[in-house]
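Excerpt of the complex: some chains, original placement.
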């Protein structure tokens, strides 16, 4: 296919995006807003937005792409990267494994069933709390600073903390406190429980848009290289490891199904965000041969904690455009 | 890089393969032959072989590539494909999920813990036994025939049944019988227990070489298309689904670590075989840009049931040649 024809096809496809967003919004009633963090329950169930970030610096956007939402579990990807960059991969993996579990994100059973109770992966709460505790710095502020610096190097700004969401999380974080105290006892927590939870929950409460997480996805798609700033933001091996983790563990205990039917590295949050990415692949005829990042926001959540409308939209796009990495 | 230089680099790399095989053989003492099936315990711990099948029809081979071994769990990939082709994907997935578990391959706990006890994925024993039961045909012979036909369409011949291994498996299959009877009670088994186990264990006992499984891997790398016979052996969507399953569940409860550090769809068996594959990717500088299948045999098994020397060899090759799919 010539470049011109490709562009034509590409444009036609993009034109269809608004229709798709409208179509998939109608499934919102099959899901519901996350309710265990009260502040999240106020979201507009029917919002759905997408932003696709290309390495050229241009973006393709549709629907409620500009609505701010909190990172929630998407922050697990970013804190994991920060820990790997600052502590080294082997240091991190000595303290948290990279195995998917099939269990709910807040499950505590494995910490007792498997000795010595090493968290199975950093994409579930037990693992992410462990990661938060090992960030450099001897205060929650200095630990958070490391993550904020990484985010700034990727999206050119520091996200706001949604104080209302953070307070809501802080006051209802009983299960996360249970996990943290369990990890404290088994020796996997490297900082005090309250300090660690402050870091963990503040990261969950950072506010972004689909454009922000699409940019992060795009940089991961390029193995940590920022193609617009022309700088290697994080080491290639950390980016690769992160993408592997996203495929096997990124979509809670629906990660296997997501890999099977969407086939892209992705990480979701219960606020309705999905950070996904398409690695460059010239063999495919799709318009994103050079790789892209995808940010999605749709607060109608399914039984696993993933954006119901967002997953449906992504699945459709992945199949229509043949994006799957396999 | 010009084609000529590429070829030169390629050849130099291949020349190093023999040295690598010799090097990684020396780690065999860190593993041991699978002992729970007595006949497997007789293998030569120090054997290690590899075959890489290219879409041109040529192969790159080193070490004990020609030693026959039984498929064991590698057959789970093939029976799953056969079930999808003959029954349809949705029929199969109604009866077995595609979620990784983090549990040992022969674990029975989840069948009771999760109602209604649907097996989590077809790459662990509970799921593969379920798959064996839903193969078309009302006898073990006719069920097996379906799988054999698929294999023949891929490697041009039907593998022998290793009768000694089969008898050894049959007589010691207590745990698999426990799984099968459990599945019978919960209604997931579609045939009688003994008939199903005969199918399951005979598939485990089929004898292949690294060349055979490399060819299967190569066809999966090409989304089910047989580039030498110029025929679509299995539907693209089945191939894609299978590769996703191999990434998330293919290496037992070390699948996450394998995805993280090797990054290729693969399926292992306790006999020491690994079927892996590299999808075509012109963006990479590696000699297998057009995709390849990789067959490995190394009977020194690690704690998870994977070939210890084989995984080390694959990890080295994946890093040296930048094969990772992410």
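We just call them A and B in the order they show up, numbering each chain from 1.
The rule is simple: contacts are C-beta pairs under 8 Å (C-beta built on N, C-alpha and C of every residue); 3 or more make two chains touch, one makes a residue touch a chain.
Keep in mind it's a predicted model, so treat the numbers as computed, not measured.
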| item | value |
| --- | --- |
| Whole-complex copies, counting every chain including the 2 in place | 4 |
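Assume only the chains that are shown with their structure count from here on.
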| item | value |
| --- | --- |
| Cα-centroid distance, subunit A relative to subunit B, in whole angstrom | 31 |
| Contacting residues of subunit B [partner subunit A, same complex] | 97-103, 110, 120-121, 239-241, 243-245, 247-249, 253-257, 259-261, 263, 265, 279-283, 324-326 |
